[in-house]
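Note that one protein chain is taken out, while the other chains of the complex remain in position.
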Amino acid sequence: MTAGPLVAPVETAPSPGWRNRSSRGWWTATAIVLLPALIPPISLAWQVLTKGTGTTLPLGRLFELFVATVGLTSAVTVTALTLGTTTAWLTTRTDIPGRKVWMILAALPLVIPSYMAALTIIGATGPNGLISSWLGFEIPTPYGFVGAWLALSIFLAPMAHLIVSPALRLIDPATEEAATGLGASRRRVFFTVTLPQLRPALVSAGLMVGLYTISDFGAVSLLRFDTFTRAIFTLYAGQIDRRPAAALSLVLMVLALAILFIERRSRSRAGYTMTRTGRVRRLLETRGWPRGLSLGFLAAFAFLSLVIPISVLLFWLIRGLSAGIELGTFWDETVRSMGVSVAAAGLAALAALPVAMVTTWKRARLSGAVESATWAIYSLPHITVGIAVVGFALTWARPLYQSVLLLVFTYVAMFLAQSVSTVQDSLRRVSPVLEEASRGLGRGPWQTLGRVTVPLVSPGLAAGAALVFLSVMKELPATLLLRPNGFETLAIRIWSSTGEGFYTRASAASLALLTVSIVPLLALTYRDLSD
Amino acid sequence: MTSATDRLTIRARGLSKTYDEVVALDQFSLDIWEGSLLTLLGPSGCGKTTALRVIAGFEQATGTVEIHGRQVLGPGVFVPPEKRRVGMVFQDYALFPHKTVMGNVAYGLPRGTAETRVGEVLELVGLTGLGDRMPNELSGGQQQRVALARALAPEPDVILLDEPFSNLDANLRDRVRRELRLILTETRTTAVLVTHDQEEALATSDLVAVMFKGRVVQVDSPAELYSKPSDPWIADFLGDADVLTTTGHRGYAETAVGRFKTDLKGPAVVVLRPEDVQLSIGETPNAVVVRTEFFGHDQLVTIALNGGGRIRSRIGPRPSYQPGDRIRAKAIHARVYPGRT
Partner (left out) sequence: MRWAIAVVVGAMAITACGSGGSGDLLTVYSGRSEELVQPLIDQFAESTGIEVEVRYAGSTDLAATLLQEGDSTEADVFFAQDPASLGSVADLLTELPQSVLDSVDPRFADRNGRWVGTSGRVRTFIYNTGTSNDLPLTIDDVTNPSWFGEVGVAPTNGSFLAFVSAMILERGEEETLQWLQSLAANEPQDYPKNTPIVAAADSGEIEGGLVNHYYLLRLRAEGEGSNSENWFIPAGDVGTLVMPAGAGILSGTDVPEAARQFVEFLLSETAQTYFATETFEFPLIPGVQPAGGLPALEDLNTPDIDLSQLADVLDDATRLVSEAGLV
């Protein structure tokens, strides 16, 4: 998949800064990509500072929201990390049968957005739900904290799984053997050697899950748990004066950035290198009840995260259809969802190239800042981005207001970091010397770009595009705020139908979304496996 | 070299292991004596690392292994690696990246005694004062020494080293090798070293065991091994060697460069080392110079014998021969082995 002769990770010497001619183009392109992406937070701050905050919520209420948000985030992070690490461990370190299948199953729920998860919970429980119809007894719908916690934990665990798995695989098996050779029991090896080396991945996964939870809007609004995002939307949609919503958005943005900042600082001095020996790791042998327990756990997780949601959706769909409910077509929404997703994915992949270049092959002093900026933008909760961009467009870019173009650009800004990280991965596997070799053979910069550079990073571009495609398909709050008139996506359809109690419609649209999303996700998972 | 009163630290007998149709070990047997440094030498894929790992307990195999008389591997017996008191230095050092040098070295020690012992060992390997550094802050040579210190600290029965010098720069290698030898001798540690580099094996060890396709084919001191290899392949593996085919007849094997005593009858091969081949001008030429490679302190001259066959001669920097020169070659020493029919 990557270039043949130079596959080992290469120590790249920094090229002499952005003044170097070969780097200048990349840095310029990066500026073109990143500076507009910085508009949302800046314009929001500007909005709030110049227009004031209106009458905001009383301090007591703010404190309540803070506690609720932080509480939910912590609970979800711990749960998702535990679940995801367990599935990662079982599928990479033990010899239980069918590992490849379990790996795919563990990652698959990523395709289910949080509002669909909420729909699942609502549709399964309650007097009309799946459980009451099939099993006869009723589980009351867990609105509030419990429901939100469940919905987010189960469906964010795959994210933790996908981050922790490769880390588990990349830990040098020799360090664990060395520990064993020095007399450590299996338990001691795990806690003193394996887990500490897993720390960067755990922190990274925790960060992803945490930011996602803070930003989540769909699940908390449908399951009626008041966090910052829900309160922001309530203020935005429920009042004539938009200023309090903007003010609270700014607060939430700062909170998200604070978390990101803390994570960056916590990076320790230890250097964790990729394992260089091709040695195959010995898998932990399992027999008897530990094996049964492991398989049981994986099966239970797959059941909760895949079987139940699909069953609920099918249940409501079939029941509704046989009761004669008219569905209408989702053709328009599907086309629109796919259209903006593909457009944003393509643009994001393209835009990722200069940013990735400038942070790997063409490093200079500003590279750290560029990296931080990209992640900072990614960490901003989507509803706050939506509010910021609406305000910006109305004040400074009226022709773009309520346009598809603005919507797509906003998507690209929000999800750029995803494609940047996959392109970075590709670039790190290949030596920058190849570019110089091409120039030495007489090819100009654009030719080198087209014939050498881009083909070499095409796996990263494709993976980045797939990730962004999935993210945009699922996106809800920013789409709600920015969409042109009459422009409904599948996400909006699902959310509004669920909110109004039209579960059949919501289920049908959900199945449509899942069908469209499944292909890129399988491609991504498969690629991860074969790496 | 070894006497009956020397203790046997490790005794491995009949170790066999197959991975997916590939035979890694084939009745591998070896004795390792107390206080000695034995090198397991062989080409890649010959199973030497596997043998090491079986002794350490990281791999299973059939056969038996005894350490200081105690059986750690055998039918129905398997002592896990953490209970074997075998120290291991890995090829890529496998230092714990999240622990300091001190943390790494102290890992195998019981709490309490750690600090003094760590200090001792760090001094031994010449890394005093670096206890607080992280592995990624050290050079390759320093990392290797930490790996050694870590393995030595718990005073194991034997220390196993898997290609310990292969990741070092060439100029560092010699120095580190010598230092390692000194440390091992000073601490009277029994050691087994695995390498594919024959120079390294010959220079450092007390005994060399040559491995080929999963079994030990010869165990001897470096000098004996070099001058009396039991097989042409070993001869070639351990140094430069050229082969001439001939037959053994009436006590001699006759070649264009000399005639050598042998009891063999029938097809034979004569193995020559370049340093045993002398060249002269003036006598009746029996060869033509093909090319010369000049190394400064010596040169290697490749010659084509008039009767067929090419051999090499290692001579001093003078005189300088040109391709096409007719010369006389004579071998002063050779070994004769049975040939193939």
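Residue numbering begins at 1 within each chain, and the chains themselves are lettered A and B in the order written.
By our rule, a residue touches a chain if its C-beta (ideal position, glycine included) is under 8 Å from a C-beta of that chain, and two chains touch if they have at least 3 such contacts.
Note that the structure is a prediction, hence the values are computed from the model and not measured.
Undergrad: Going by the stated contact criterion, tell me the shown chains that border the hidden chain.
TA: Visible chains that the missing one touches: A.
Undergrad: So one chain is hidden, and I want to know which residue out of A:Ala45, A:Val404 or A:Leu522 touches that hidden chain in the complete assembly.
TA: Reading the full complex, the residue touching the unseen chain is A:Val404.
Undergrad: Using the definition of touch stated at the top, determine which of A:Thr55, A:Thr82 or A:Thr515 touches the missing chain.
TA: Hidden-chain contact among the options goes to A:Thr55.
Undergrad: With respect to the chain omitted from the figure, which of A:Val48, A:Val193, A:Met253 or A:Val340 is a touching residue?
TA: A:Val340
Undergrad: In the complete complex, the non-displayed chain touches which residues of subunit A?
TA: 55, 57-58, 61, 126-128, 140, 221, 224, 231, 234-242, 323, 332, 335-336, 338-343, 345-347, 349-350, 390-391, 394, 398, 401-402, 404-405, 408, 450, 454, 458, 465, 484-487, 496, 499-502
Just so it is clear, only the chains that are shown with their structure count from here on.
Undergrad: Touching subunit A in the complex: which residues of subunit B?
TA: Listed in rising order, the residues are 56-58, 80-88, 90-92, 94-99, 107-108, 134-137, 150-151, 154.
Undergrad: Spell out the residues on subunit A that touch subunit B in their complex, using ranges where they run on.
TA: Contacts found on subunit A: 172, 174-175, 177-185, 192-193, 196-197, 199, 268-273, 276-277, 282.
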